[in-house]
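Comments concern the structure below.
Here the complex is missing one protein chain, while the rest keep their positions.
In this document, chain identifiers A, B, C, D and E correspond to the written order of the chains, with residue numbering beginning at 1 in each.
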Amino acid sequence: MSKESWLPTLKTDTPEEGYDLAVKLARKAVGMTQPDENVRKELRPVYANNADSLTFASQVVAINFQTVAAANNYWNE
Amino acid sequence: MSKESWLPTLKTDTPEEGYDLAVKLARKAVGMTQPDENVRKELRPVYANNADSLTFASQVVAINFQTVAAANNYWNE
Amino acid sequence: MSKESWLPTLKTDTPEEGYDLAVKLARKAVGMTQPDENVRKELRPVYANNADSLTFASQVVAINFQTVAAANNYWNE
Amino acid sequence: MSKESWLPTLKTDTPEEGYDLAVKLARKAVGMTQPDENVRKELRPVYANNADSLTFASQVVAINFQTVAAANNYWNE
Amino acid sequence: MSKESWLPTLKTDTPEEGYDLAVKLARKAVGMTQPDENVRKELRPVYANNADSLTFASQVVAINFQTVAAANNYWNE
Partner (left out) sequence: MSKESWLPTLKTDTPEEGYDLAVKLARKAVGMTQPDENVRKELRPVYANNADSLTFASQVVAINFQTVAAANNYWNE
């Protein structure tokens, strides 16, 4: 496991950190598809001001959170 | 587990509280993407009056409810 | 478990009742996002006469049915 | 289990029958949202001739097939 | 298990064959909704040249691949 990995583990100490990791996972694929940070910054106001785009972003976080939560056995012990 | 965490646990006493938590999870990602509460308030009538937007919101709750329900072993016992 | 809860349990006697519960779960989030029943009634003909909106509604039911079916161990025994 | 139930069980003898049941589940929610058969018939050519609508229909079947396949333990044994 | 079944089993020897089966599952529902092969052929260039339609097609394959992979216990052993 490389120290430089952006994703060394799916384990987190708390559900909240797990949720943050889900957000990170959602954003990573966006960055891999559009590597230009300037373009991503220009797009941000587009979807941050559109109701359906915000729901869509929340959906992808929800899917990733399913994965992270399962990986942590839902933080039950 | 910090007292200030917005998500200290995925455990709830009842399915209904679990559903409420799923709604909270869905809204959290929206708030992280659009932190400006005023903008979110302006967007609310847009999606609250659009049939597909309402279905979309329900979909994200459904995905999060899958996670919360599994975390609570579906409240069996 | 409150008697007044709209969701006291995910358990149902039959798959058909489980499907009805999935429909209820899908509608609940819509009602929480748009609490005005009159608005929801006005929106009904919009999506009930649109093919993709109907498919979308069916999708949310399908996601919720996954949860309900798992909670009932797929009604095996 | 009522004889008249449209969904007496999620069990099927074969994967193919399970897939047919997934299609039935997808259509059921459409029929519950739009009970008028004539309207549904009018909508059919709309989505049956639209590529994305067909993909969407296939998606809902896929989600339901996940449920049916799990209920049948993927027909292993 | 009928010899003529288009889906006699969810088991495949390799992940790659499992992925092909997921594609087959995705296409089957399309064919059941639009049985006319000529119409489907006419629609092909529409979605094959549209970025979001291609992503959508990939999504349905992904959902079906979840089912097939689980049915094969992820080809572990």
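Rule of thumb we're sticking to: contacts are C-beta pairs under 8 Å (C-beta built on N, C-alpha and C of every residue); 3 or more make two chains touch, one makes a residue touch a chain.
Note that the structure is a prediction, hence the values are computed from the model and not measured.
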Counting contacts across the entire complex, name the shown chains the missing chain touches.
A, E
Sites on chain E contacted by the missing partner chain, in the whole complex
14-16, 19, 23, 47-52, 54-59, 61-63, 65-66, 69-70, 74-76
Omitted-chain footprint on chain A covers residues 1-2, 5-11, 25-30, 32-34, 39-40, 43-44, 46-47, 50, 52-53, 56-57, 59-60, 63-64, 66-67, 70-71
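The rule is simple: only the chains that are shown with their structure count from here on.
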Find the geometric centre of each of chain B and chain C from their Cα atoms only, then give the gap between the two centres in Å, rounded to an integer.
16
Could you please state the distance in Å, as a whole number, between where the Cα atoms of chain B are centred and where those of chain E are centred?
32
Which residues does chain D have that touch at least 2 chains other than itself?
47, 50, 52, 56-57, 59, 63, 66, 70
Category of the chain touch graph - line, ring, star, complete, other:
line
Which two-chain combinations touch?
A-B, B-C, C-D, D-E
